[in-house]
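A single protein chain has been removed from this complex, and every other one stays in its place.
A and B are the chain letters, set down in written order, and residue numbers restart from 1 in every chain.
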Amino acid sequence: MENLIALLIAAPLLGAAVLLVGGRRLDAVGQWIGTLLSAASFVFGLILFADLLGKNAEHRTLTQHLWTWISVGSFQADVTFRLDQLSMTFVLLITGVGSLIHLYSVGYMEHDERRRRFFGYLNLFLAAMLLLVLADNYLLLYVGWEGVGLASYLLIGFWQHKPSAATAAKKAFLVNRVGDMGLSIAIMLMFTTFGSFAFGPVFSHAGDASEGKLTAIGLMLLLAACGKSAQVPLQSWLGDAMEGPTPVSALIHAATMVTAGVYLIVRSAAIFNLAPDAQLAVTVVGAVTLLFGAIVGCAKDDIKKALAGSTMSQIGYMILAAGLGPIGYVFAIMHLVTHGFFKAGLFLGAGSVMHGMNDEVDMRRYGGLRKYMPVTFITFGLGYLAIIGFPFLSGFFSKDAIIEAAFAKGGTQGWILGGAALLGAAITAFYMTRVMLMTFFGEKRWQPDENGNEPHPHESPKVMTIPMVLLAFGSVFAGGLFSIGDRFLNWLEPVTGHSEGHSPISAATVTGATMVCLVIGVGIAWAQYGRKPVPAVAPRGSLLTRAARRDLLQDDFNHVVLVRGGEHLTRSLVYVDHTLVDGVVNGTAAGFGGLSGRLRRVQNGFARSYAVSMFGGAALLVAATLLMRAV
Amino acid sequence: MSFPLLTATAALPAIGAVATAAVPAARRTAAKWLALGVSLGTLALAITVLVRFDPDGARYQLTESHAWIKDFGVRYELGVDGIAVALLALTAVLIPFVILAGWHDADPLETGSRRWRPTQGFFALILAVEAMVIISFEATDVFLFYIFFEAMLIPMYFLIGGFGDRAHEHGEEAASTQRSYAAVKFLLYNLVGGLIMLAAVIGVYVVAGNFSLTEIAQARANGSLHMATNTERWLFLGFFFAFAVKAPLWPLHTWLPNAMQEATAPVAVLITAVVDKVGTFAMLRFCLQLFPEASKWATPVILVLALISIVYGALLAVGQRDIKRLVAYASISHFGFIIMGIFAMTSQGQSGATLYMVNHGISTAALMLVAGFLISRRGSRLIADYGGVQKVAPVLAGTFLIGGLATLSLPGLAPFVSEFLVLVGTFARYPAIGIIATFGIVLAALYTLVLYQRTMTGPVKPEVSAMPDLRARELVVVAPLIVLLIVLGVYPKPVTDIVNPAVKQTMSDVHKTDPKPSVEAAK
């Protein structure tokens, strides 16, 4: 059974290779090859899942060793896969949601001439993401980690002829590289601390290492997670990443890749459990980001960017939960899975709206769409209810659990984190209601574009709506399915461990408070966007709104400090290299050149002046001889 | 006496060079095919060396030794260890691609041009360089090494100065002036380095009484040859200076951007992927073995210079407007990594550095040759003259991207393995330097992606709209390099298995062992 693990990765990898190398011959069937291989991977995942379920909880770890990758001295890196409950969960999410989105893309990308390549990239992404979650050591994980970064780069910049897309892709890769730096330093630290970076030895020896080392490793892993999961301060790339085709936003920048940071932290539980300072940093990052993303999400008029802010915020919840330690790990992953369903569904819904609206993304140009695209409306609506935590839908169970766990952290920290999570829930309710109202309710606000084409909103084809319906099912039922009888908890506990915290307030109180927040958020949104018509041109807005529209000025900061500063630095270095480093050498050469130029003038061609120098020389020699004799 | 395989590996291209040069002027195509055939023959010989080499056997294998200049103890001594075998293979692999990529680079210009382009000469010179590089990798006699280390400059000088890019924005006269400047600069830098080394070579003879690397290293190891501390340091510096110029190490690097910018792409590959490797290789072989104590003494300074090279080269690459100059500065950054790995004095660092030499050779060749194809189509080296190439020539853009991704050490491609080994090896002993060097990977992403974005993406510029995609010959050049990059990235074991024992020996030469992990050390 272990041998199937490699096939999980091999199937989409084969797809990527075939589609990218195959050339134009495959243009007609490329999308089906990609979808089929992705589905094949999902089927392998289901078989393995059934196999794991048939085993005892403690025997649910399968490993497959393929070959020794790097071996130098004590540095040993193997290509070994490890399938346990945690990676199984991810495998099913990735291949399941991934296959649905492949299917959706068949419709969405139907008219794109480079469709074959799109599916190749999607398959490449799946392979890299599966490698990330199946790796048995951090270096192999790093390969997947950068692999998904590459796929994300290629897909964000898929419409390369648009300069904005190319720039967004580059930005995403670069910001991610900063995070990757953290991961590589963490691996180096593990190697010098434990002599290994494979999961087994690192986790089992974590107790022998000093707390300082563990904290350093933890912080570096956090840096990596910040990059990949778009957490403050490395969040700036996610909004721009919406330049990619919408299925990409759904799969990579909502459901799977951006959650890799959560996976990394939960996977490294053994290290974080022993490094409280690093854990604290994780929770702070999570709490700050969940508010940051939510605030940004409130101000955006671009439907995809609003959803991107929401993604950032929801991942903030997960990171927060992961930082809480054993109280939160399981809930982090549970929220991750439910979020995978409803956020993918929301993005696909947004894509469906754009599909029917001539690729318009400004929500102020939507309005009243529920009549034109009922399926999209219903599936999007269910996703909306799930994300705001409407009772008994998926988000309700997972988010509520995280808020409870945050309070259960105890002490002042618990109150602050729990409060932030509650506030976040209220803002989430606000901005999602805003998106919902602006898109599907109210009066129609669309206008002809500059070529005079008026959009004719229409429902998307079946190949797109079926995935949306399936994801809506997940958004509605997944949370309940996981929570009833603590199924998800029991499933994951052997890997992540679990402990109940000591909450200062009861679970019912927390749920009640969450409901109150939800109602307040929805209420304010309705008052602003439901009761009165939405202006087609954005009002100037308050200072906070304007700042939030600009991603809370982070990009401006980056631009002034990093981009401009960097440009000045490189330009001055180019100058220095030319004038100083090269100048010293060229200066020496020029010095000799000048000297010889002077000396050349002595050779003036007049015989008598040569005679003078001869006499002078002879006289000097005589004088020298005499002088020597005298001394 | 067995068949002198090593001599043959060097002699074949040398004879080939003479033969190619002797082909009559009218039959230039025959000369090309002859050169290609010879380089493939050399590759076959190099593979034979690779197969006959036993990684677990004696340190130097396939040795040959003949007296040459008896009065001065100069011998014709050849032998290869794992490091030399790896680089020998790299050279032999790359040269056929260089020849194939430069297939039309030395064709006569259109009628009406006054410049004469000796096709035969171009290919003969490439083969001559190959012969000299190979014998430098094989020589275990210091004097023999020195001769070919220096002699390499002559064909390189003519290759840089004599054959430039076809089109030039400022006309032929300006191009010719700039080419001569670059060629003379290359020659002078390396000549100065070489002359200082000559003094040190003589110094070694004065101290040791012979030129044999193996004998001297052995005598140093068992203590029968004592060098005064200061003597050793001066001699070390003499050798190191020459190698640092060749490598090149900051601040001796400024010849490289000029040379790579002016030379045709295949010659630029020859410079940075093949000839420069002799410098880093020689650090590992001669500096560390002949002067272990002085090497350790100089380590902190060299590491700092290497670190400066890494960051400085990368930053300057970001600021370049010329595609080839950009690649040159990127190479300077990469050479910083190689030198850092060598002087980190850990087995990961040194194995990583050796692997880095091989991988950098392949990745730079891929990137530079594709860049050359691009430049030959548009007739400009300026980044700003391109845009949207991806749309008109997707295969060219795709291969260019893969070359770029290899340059930024994407995991899964070969350079990642070596770069990570170097970083880990350095970090194990010098954490601060290791961490700062890690910034290099962010900068590498920056210059590569900016280059890709500006040239390949965006709206199609009118000047590139008719650009043809890669032709069959060009694809034959690029595809195998890309396959090699992927294979060595996924399965580098064949190379590490050959290199590891040699590195172990070198580590014991300098009396260094890897640091222990702190968990074990605590016990």
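By definition in this document, a contact is a pair of C-beta atoms (placed from the backbone, for glycine too) under 8 Å apart; a residue touches a chain by one contact, two chains touch by 3 or more.
Keep in mind that, in the parts below, contacts and distances are computed from a predicted model.
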item	value
Chain left out of the displayed complex - its UniProt protein name, from "NADH-quinone oxidoreductase subunit K", "Dihydroorotase", "Sarcosine oxidase subunit beta" or "Stage III sporulation protein AD"	"NADH-quinone oxidoreductase subunit K"
Touched by the hidden chain, restricted to displayed chains	A
Selected from A:29, A:484, A:562 or A:611 as touching the chain missing from the view	A:611
Where the unshown chain meets chain A, residue by residue	600, 603-608, 611-612, 615
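We adopt the following convention: only the chains that are shown with their structure count from here on.
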item	value
Residues of chain B that touch chain A when the two form their complex	188-189, 250-251, 253-254, 312, 315-316, 318-320, 346-348, 351-352, 388, 390-391, 398, 405, 410-412, 416-417, 420-421, 423-424, 427-428, 431, 434-435, 438-439, 441-442, 445-446, 449-450, 453, 456-460, 490-493, 496, 500, 503, 514-520, 522-523
Residue numbers on chain A that touch chain B, as the complex places them	20, 67-75, 139, 142-143, 145-147, 150, 153, 157, 160-163, 165-167, 169-170, 173-174, 177-178, 180-181, 184-185, 187-189, 191-196, 205, 208-210, 213, 566, 569-571, 573-574, 577, 581-582, 585, 589
